[in-house]
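Missing here: one protein chain of the complex. Every other protein chain is in place.
Labels run A, B and C following the written order; every chain starts at residue 1.
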Amino acid sequence: MNRSRLEAFSDGVLAIIITIMVLELHVPEEPTWAGLAGVLPGFFSYLLSFVYVGIYWNNHHMLHLVSKVNGMVLWANLHLLFWLSLFPFTTRWMDESGYRQVPVLIYGTNLLLAAIAYFVLESTLIRQQGRDGRLARATGRDWKGKASPVIYIAGIALTFVHPLLGVGAFAVVAAVWLVPDRRVERFLAAEADQQH
Amino acid sequence: MNRSRLEAFSDGVLAIIITIMVLELHVPEEPTWAGLAGVLPGFFSYLLSFVYVGIYWNNHHMLHLVSKVNGMVLWANLHLLFWLSLFPFTTRWMDESGYRQVPVLIYGTNLLLAAIAYFVLESTLIRQQGRDGRLARATGRDWKGKASPVIYIAGIALTFVHPLLGVGAFAVVAAVWLVPDRRVERFLAAEADQQH
Amino acid sequence: MNRSRLEAFSDGVLAIIITIMVLELHVPEEPTWAGLAGVLPGFFSYLLSFVYVGIYWNNHHMLHLVSKVNGMVLWANLHLLFWLSLFPFTTRWMDESGYRQVPVLIYGTNLLLAAIAYFVLESTLIRQQGRDGRLARATGRDWKGKASPVIYIAGIALTFVHPLLGVGAFAVVAAVWLVPDRRVERFLAAEADQQH
Partner (left out) sequence: MNRSRLEAFSDGVLAIIITIMVLELHVPEEPTWAGLAGVLPGFFSYLLSFVYVGIYWNNHHMLHLVSKVNGMVLWANLHLLFWLSLFPFTTRWMDESGYRQVPVLIYGTNLLLAAIAYFVLESTLIRQQGRDGRLARATGRDWKGKASPVIYIAGIALTFVHPLLGVGAFAVVAAVWLVPDRRVERFLAAEADQQH
C-alpha cells in the first residue's frame, strides 16, 4: 500500500464526515425567525464538530513525513477514522437532547477516544521510523497533543457539574488547535534550508 | 500541506455537497402528474444550488496558481467550505417553506457569506504571493466578484418586497457566473506565449 | 483547469451517486422472508440504476483522450452530472410507486436526458479537437450512442401500454452497454502500435 492511496482514502472519509453532518440539522418547522432560533443550538454543535474534523484533517498531513506504510499503520489509521466517523452520531444526539448530561458526556468521550486514536497513530508512525526519524523530530514534545486529552477529561468531569461547562471545555480545545500546527511546515522548511 | 491534497479534499467536499442535496428532494406522494407538479419548485431550488456549487468548484481552481499553502490558507478554505456545506440545509428550508420570506432571506445570507468567504480566501492567497503575484495579475479587477455581493444584498432587500424577487436576483448572479471565468485560463495561455 | 481535477471531481460525484442510492432502499418492516420479498422490486431498480451509473463512469474515461479542458467542457460535464445526480430521486419514486406509469415515464425521461447530455459533452470535446482529433477517430460512428436514445424513446412510448414494458426496454439498453466499450481501448492500442 503506498502512502498516497492511504491519504486519498482518509481525505475521502473526512470529506464525507464533515459534509454529511449537515444532513442531521433539522430544518425549522416554522418559516419564521422563531423557527430559526430554535435550531441555532444545533447549528453551534455542527460548527464545533466541523472545526474538529477540520483540525484532524489539517493534522493528518503528518503522514506526509512518512515514506512506507505497513499493515499496523493502516489499522491505526482506520481506528482513528472509526472514532471520527461517530462524530455525526454523537453530535446529533447532543444537539437533539438540547445538551443534556449523558449525550454531552458521550460527545466528550468520543472526542477523547479520537484524540487517543490519533496519538496511537502518531506513535505507530514514529516507532516505525525510529525516535530519530523525521516525524519524531518534527512533532517534538507536542504539548498540544498532550494537553488536549487532559482538557477533554476535565470537560467530561465538568459535565457532571453542568453540561454547558463541558461543552465550553471542548470548545476551548478546538480554539487551541485552530491556530494551525506549524511544526511539520517548519520542519520541512528547515530541512529544505539545510539542503542548500 | 501540499496544494494537491488541499484540492483533493475540497473537490471531495464539493462533490458531496452537490450530490447529497438530491437526498433532500421529496418524492411526490402520488404517482401522478399532479404529484410531480407539486415537487417542481423544490426541483428549481435544487437546480439553483447545484449551479452555485458548480460555480464555486469552477472558480476554486484559482488555487492552481498557488505553489505554497500555509495554515492561513487551510482555514480560509475550510471557512469557505463551511458556508458551502450549509447550502443543502438552507436550500431545503427555502424549498419546504414554499419560498417564504425568512427562509429566502437566510438562503440569500448564506450565498452572501459564501461569497465573502471566497473573497477572503482569494485575498489570503494574493497577500501571501504579493500584489504582483500570478493570482493577483490573473484575477485583475474582478468585477464579477465585486458585483455579486452587491446583487446578493439587493436580493436580500428585494425579499422584503416579495421573496420571489429575491430568488430572481440570486438566479441572476448564477447566470452571470455561468459564463465561465476565463481570466485564469487566459493568464496561463498568455504566460505560456511569453515563454516561447 | 487541468483534466485530472475534472476527472477526480466527476469520479467523486459518480461514486457518491452510485452509493447513496442504497440509502433510499427501505428496510423490510418485518424480519421475515415475506418482508424481504416486499422490497425485492426496489432492489431491482437499485441494481438497474447502479448499472447505469457504472456505465456512465466506464464511458466517462473518453476524457482521457482530451488534453485541454475549457469552460464549455466544464459546464457540459456538470450538465451531465446534473441529470445523473437525479437518478437516486427518480429511482426512488419509481420504486416507491410500485412501477406506476408516471414515475416510470419520468425515470425514462431522466435516462434520455442523461444520454443527451452525454452526447453534448462528447460533441463539445470533439468540436474542440476538430473532426480529425483523437476522440473523433476513437469513437467513430458510435452506433450504441445513437441507438440508446431511440430505445429510450421506444421505452417511454411502451410505458403508455404497460409500465413494465418500458422498464424492460431500459434494462435492454443497460445490457447492451454492459458489454464494455472497447473503442477507446482499441484506439489507444492501435496508436501505440503505430508508434513502434
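Everything that follows uses one rule, which is that a contact is a pair of C-beta atoms (placed from the backbone, for glycine too) under 8 Å apart; a residue touches a chain by one contact, two chains touch by 3 or more.
It should be emphasised that the depicted structure is a prediction, and the values quoted were computed from it without experimental measurement.
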Identified contact with the non-displayed chain, of A:Ile106, A:Ile126, A:Ile156 or A:Ala174: A:Ile106
Chain A residues touching the omitted chain (full complex): 1-2, 5, 8-9, 12-13, 16-17, 20, 23, 70-72, 74-75, 78, 81-82, 85-86, 88-89, 92-93, 96-97, 100-103, 106
Missing-chain contacts mapped onto chain C: 7-8, 11-12, 14-16, 18-20, 22-23, 25, 27-28, 31-33, 35-36, 47, 50, 54, 57-58, 61, 64, 178-182, 185
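In this section, only the chains that are shown with their structure count from here on.
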Interface numbering overlap (same over half, different under half) for chain A and chain B: different
Superposing rotation of chain A relative to chain C, computed on C-alpha atoms, to nearest 5°: 180
Shared interface positions of chain C, touching two or more other chains: none
